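Here's a slice of the assembly, chains where they normally sit.
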Amino acid sequence: AKEVKMSENKKHGAVAGTLNADDVWAVSPALAQYTAGPLLDGVWKRPELTPRDRSVVTVAALIARIQLIEMPYHFALALDNGVKPGELSEIITHLAFYAGWANAMSAVAIAKDIFHRRGIGVDQLPPAKDKLLQLNEEAEKQRAAQVSNNFGAVSPGLVQKTTDLLFRDLWLRPALAPRDRSLVTVSALIANGQTAQITYHLGRAMDNGLTQEQASEVLTQIAFYAGWPCAFSALPVVKDVFEKRQK
Amino acid sequence: AKEVKMSENKKHGAVAGTLNADDVWAVSPALAQYTAGPLLDGVWKRPELTPRDRSVVTVAALIARIQLIEMPYHFALALDNGVKPGELSEIITHLAFYAGWANAMSAVAIAKDIFHRRGIGVDQLPPAKDKLLQLNEEAEKQRAAQVSNNFGAVSPGLVQKTTDLLFRDLWLRPALAPRDRSLVTVSALIANGQTAQITYHLGRAMDNGLTQEQASEVLTQIAFYAGWPCAFSALPVVKDVFEKRQK
């Protein structure tokens, strides 16, 4: 029976970059079993989120926390699950701003090998300067005014860069749909325990088309990749957002 | 004198994985001195926690933060300090849930080499499916009801997995005593600054047999491995737990 289990594990491929399922088995048979069963054969198959969405959430969490060892497996799985190379490229770019420059660079180091192996060239990637999506000027003016009133005097540089680089540039790049960009952002915030920023971005995500059922299931998915405490610390904030939108 | 100091440092072995004491000396003689003196020859010898407990706390903090460079030294030290291979295996499994799947996988990558070098085989490790400890049904029903009332509608998937995978499975695995499992959990929470989750788990830890003096000393130990700010951010929460229990 154990033999069978191990080959089932192997079928799931290299669980984690330089690790294979035998390595996991050699240190923790229980962890190998939880990975093959409740995680890969359980949570990943729940219908509340598509495999593509689960990959977006997982990749975002891994980059947000520089969890290098699982990146090769999950970047490849993301492409297999329908995340386009240009979208993976743009997720990495997005997280340079939302998780830190070096987080993105760490992801670049992994993605370049996968892109190379799969023959994915620059022609399949979004250009450096892209034709931007149309901006909702009204909403952006409101956002900018509120941030400026609150913090314009505290850090004028940060406030200016937020407007120019994020909301009038990055967020308008068409290579990642606004709903997916929001999904990446919310996943990174939860994975990094940045609860203070969840309210705004979860609201924005739902405005961008993320359903409540999907947002709810993001927490289930991310609990495994960022740990239960991150998911539980996000719960009260998410609850509050859900309740306020129902009014 | 310097010659002596350096060889004393060396006696402490490779301070950090691929680093040896000479490397530390070559970049910061002060850090080499703080390591050999106040840390290894000071804090580690305080009687408030056994060396075994200090190893449990330290290993948990390292895995919780993916601090790879110190893992080889401290995993080996943990085994030398009386943490059984099966316990180290189970600590890693536990932290998959409490710090993130990739955190555990990073630890697997280090532990497999140490297990291999020491001839520790799967026969010394807890089986994938183990005979579970008896559940306190009353306490678990209360916990589940409270979480379900608060968050059952926010993320039914997360709430269900919490019950099925964590409290009716992982926490009942006998390979790690509940008190040690709690020690690992609390250490990971403090090391990751997840203060919102400390109240419940520190209470549970003390119900599971962790004394106040030991909990207090966990903060001293963890300050070095997770940094002073993590320890200080935990202080008010820990204080509150101590005070409420004394009433």
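All chains are identified by letter, namely A and B, in their written order; residue positions are counted from 1 within each chain.
The criterion applied here is as follows: a residue touches a chain if its C-beta (ideal position, glycine included) is under 8 Å from a C-beta of that chain, and two chains touch if they have at least 3 such contacts.
Keep in mind that what you see is a predicted model, and the values were worked out from it rather than measured.
This structure file defines a homomeric complex of 3 copies, of which 2 are shown in place.
The rule is simple: only the chains that are shown with their structure count from here on.
With centres taken as mean Cα positions, chain B sits 27 Å from chain A. Contacts from chain B toward chain A in the complex involve residues 66, 89-90, 92-93, 95-109, 111-112, 115-116, 122, 125-130, 150-151, 153-158, 161-162, 165-166, 173, 175, 188-189, 192-194, 196-197. Residues of chain A touching chain B in their complex: 5, 15-16, 18-19, 23-35, 38-39, 43, 46, 48, 61-62, 65-70, 193, 195, 216-217, 219-220, 223-233, 235-236, 238-239, 242.
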